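Only one protein chain is missing; all other protein chains are in place.
So that you can tell them apart, the chains are marked A and B in the order they are listed, and the count of residues begins at 1 in each.
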Amino acid sequence: MTATQGRVRPRAIGTPLDRLDGRAKVTGSARYAYEQPVGEPVYLHAVQATVARGRITGIDTEAAAAVPGVLAVLTHRNAPRLADTRDAELAVLQSDAVAFRGQFVGGVVATTSEAARYAASLVRTTYDTQPHDSVLRPDRDDLYAPESVNGGFATDTEQGDVEAALASAAVTVDQTYTTAMNHNNPMEPHTTVAVWNDGELTLYESTQGVHMVRSQVAPLFGLQPDEVHVVSPFVGGGFGSKGTPHAPVVLAAMAARLVPGRAVRFALTRPQMFFVAGYRTPTVQHIRLGADRGGRLTAISVDAVSQTSRIKEFAEQTAVAARMMYAAPHRRTTHRLARLDVPVPSWMRAPGECPGMFAAEVAMDELAEACGLDPVELRIRNEPATDPETGRPFSSRNLVACLREGARRIGWERREQAPRSRREAGHLVGLGVAASVYPVFWMPGSSATVRAGAGGRYTVSIGAADLGTGTWTALAQIAADALEVPVERVELRIGDTAFPPASVAGGSSGITAWGSAVVHAARRLRETYGNAPPDGAEATGETGDNPATERFAMYAFGAQFAEVRVDEETGEVRVPRLVGVFAAGCVINPKTARSQLVGGMTMGLSMALHEESHVDGRLGQVANHDLAEYHIAANADVGDIDVSWIDEDDPHVNPMGSKGIGEIGIVGTAAAVANAAHNATGVRVRDLPITLDKLLGDPGAGNGPAVRRR
Amino acid sequence: MKPFAYRRADDVAAAVALLSQDRHAVFLGGGTNLVDHLRLGVATPDTLVDVSRLPLDRIEELPGGGLRVGATVRNSDLAADPLVRQRYPVLSQALLSGASGQLRNAATTAGNLLQRTRCVYFQDVTTACNKRDPGSGCSALGGYQRYHAILGASPECTATHPSDMAVAMAALDAVVQVVGPDGERAVPIGDFHRLPGDRPHHDTVLGHGDLVTAVDLPPLPETVRSRYRKVRDRASYAFALVSVAAALDVRDGVVADVRIALGGVAHKPWRASLAEQELRGAPATEDSFRRAAEAELAAAQPVDGNAFKVPLARNTLVATLRELTGGTPR
Partner (left out) sequence: MRVTFTVNGRPQEADDVWEGESLLYVLRERMGLPGSKNACEQGECGSCTVRLDGVPVCSCLVAAGQVQGRRVDTVEGLAGEDGELSAIQQAFVDAGAVQCGFCTPGLLVAADELLEHNPSPSDGDIREALSGNLCRCTGYEKILDAVRLAAARTGQGV
């Protein structure tokens, strides 16, 4: 049997059940990783490199070791040797080489966190410094093509003859767009509590996947997977930065090895999160569009450049959305990387689609302007019948419906086509639109166990994660419907490797993968034991395969609209209104789903207006590495956000008919805001974030449209 | 954080004496700036002398219509004080535009005056900074200077003063009351903060052991209208890119008196004397406001990445003066 055979009949599914973990969180009793009761813990504080590239020539730990309460000082000289050092990001303290500023070069274990922190500040390190190169510039001559990009996608694609099509197009857009380096900054810093007992390692970890941590950490220490236990019931946000293990968990496990039997608590400080916890690479995207006079695309060309670290490759899949979004007979995309002396980039909410759709959707706005077309109409005209990349039909694609409903909700008819036409009380006001898209990923490898208890109750176990996304609640609803019992009779157990394997909470794939496994397990239990299984009866199910993924292109779509107000004199930008309409299949829980989508759009707004990690190329580090200087949207920056979704029945994606919603909310927001800012002011901002200095002054000066009309 | 001793002072004399005895002692007020600096390693004192409970927490009327604000009056209490709101709206607005409710509840008047720059290099002990470590160099020059000075900077330091409150006080000609090892003295606020010159590690003219006990606000004529306008990268909870504190007295369409201070543009709250000079006796019109702003900013020397502050300061000043004359925002 395959996991998608037969839809689950929705009863709890589709209801706005209150978050089941709500009570624990509002009373302060939810225990996050750092707060797990572990007897008498000791504390770890990291020592970081102060050069961007070089070798450690001396490391003086004497003063640190002399601080009262200090139990151990770790350096590359005394750190445990790892059994597997192939992943250079995780090969912590294995050599004297420094590959980026802020890299861990040591750690101090002490009986209090304050003593550990103070002692860490006393470690004196000298370096043989080498020249470094830490700033992404698109005009470098050493850009290279990776073998593939994140997600396993092809690096380059080409169909038709793009150059010829562009040369003969009636209208073209030829522009370069940039997105800033962003740091995920979940509110909970990356945290590990590590303890070794009898050669086995237990990690209380703030992570998006306990089994993923187990499988990656075990080989580092020469352990079998079942000798590593990972516990993570509550996670204070991740947004991708806790999706793969980074250096901190390794440093904590090493430190704990020096004090066997005692738990080592380790939390990054907020500034440290700008060095060793992943981030979104900056991107530079050269986009060329060719169209006929009616706005029908003939050619799409995207050349995306991003950065990676010299020690480990991460290739943001920036251009993949352009491959499937709109119909055009001639298409090419490329990805190139600059290998720099920087921390390793990683996942941040909708890697690829998020920066890629900023550039593509602003380019579409520029094309609409060049064609004299309404931007909503332009997108509708370029709606493909099938996936342009593969030729497969879409399992469902309702972008047009989202565009029309969003236009109605924002009052699109009030939009003036000509920029700078609407003034209200000293402010220029404009409206903008952009499309959203996110793939439905099918991640195999999860399994779930359903066990019958007394009184018609069931326990459902799966090593899944809830980062605040709503897994605790939504998975319980799915289990209840699969078992055809009320939600109150289901007890869910997640966030522990003691439970069956589950894929990582990433790629908006969690509910598809874990929900499919839970449904499968519930059906097996019913098949074996009927409707009244004996106490203790148990069945395990798997995510399995979904053959429909071979026949259909599967994506969620959305349309986002923004109203922007710009102070004519100061350039201050405000976004009083955002509208998002999504087509994401069956919505499991409208309450938690709305939160996910509003939150995603807010992070998109934050990306549009605020977020930028400024690299100081001389130092090789992010200069503004704290929350005072790295701005994320605060309460007053967020206006009215109107989120809705259209009814969409997709029988192919999974037994629930659901598509992931964790990431699509951030895709397109920044473009909608930039397009609205252009409509308001006439200034086309192609470089995020849209700070006031970019809107201050003459709209025509140097930032005009590079469009050609024949 | 480096270990230190903690002492609580019961009165002003004891506080000054405690500090005078110890070269490496510092006063602790609300803690919102110093505790952060202790943790970052920016401040490394041997002793903290807690002055937050000194009996300096009152706002009193001065003869002639002014106010004396005690050094330990919390920012939130000062902003909400009915007399402050009535007589010095610019000050109340400035306070409320700063930081967050939690920080204003803890921060004191003296602490706000004495808060240190938010230059990212000053805050990062792994980089060179003449203010933190005299003689080590200035990392900001050639670096990230979006928030840095366009007026009065030196090759040693381009940092800006982060306070909003102090900008309003500068426009109000406040007087800082100080008790030190050598007795009491009054320092006009214009002389209180320093430009960096070649000694950027000195933010103010205070010496070791000097304790701010109060800030006096002189009376304003009833015809004066005042306002604080802050422009920043977020709608709230961010330091100023540019701010304007202005008090304007217009009679019969002519500027009888005006006081203007700019924030976010210099190492100290920047009293815009040239603009004031241009405006006194001039018609209260858009043209005058623009000429005044341009006169003040003619000497501006932006650094990499902050050239926008010059037009921004000009426009913000013009807009603020226009609003004070009752003009609707353009």
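Methods note: contacts are C-beta pairs under 8 Å (C-beta built on N, C-alpha and C of every residue); 3 or more make two chains touch, one makes a residue touch a chain.
Remember, it's a predicted structure, so these values are computed and weren't measured experimentally.
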Thinking of the whole complex, not just what is shown, which of A:V195, A:A267, A:A435 or A:A539 touches the missing chain?
A:A267
Would you write out the residues of chain B that touch the absent chain, in ascending order?
1-6, 8, 28, 30-32, 35-36, 38-39, 48, 50, 52, 74, 76, 96, 99-103, 105-106, 236-237
For chain A, the residues touching the chain missing from this view
16, 18-19, 21-32, 34-35, 112-114, 185-189, 234-237, 239, 267, 269-270, 467-470, 591-592, 594-595, 598-599, 601-603, 626-628, 632-636, 638, 640-641
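Note that only the chains that are shown with their structure count from here on.
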Geometric centre distance via CA averages, chain B-chain A, whole Å:
40
Using the touch rule from the top, collect the residues of chain B that touch chain A in their complex.
1-3, 39, 41, 118, 120-121, 123-127, 139, 142-144, 146-147, 231, 233-239, 241, 308, 311-312, 315-316, 318-319, 328-330
Help me check something: in the complex, which residues belonging to chain A touch chain B?
48, 50, 114, 117-118, 121, 271, 425-426, 568-572, 574, 610, 614, 616, 618-619, 623-626, 628-629, 631, 633-637, 691-693, 696-697
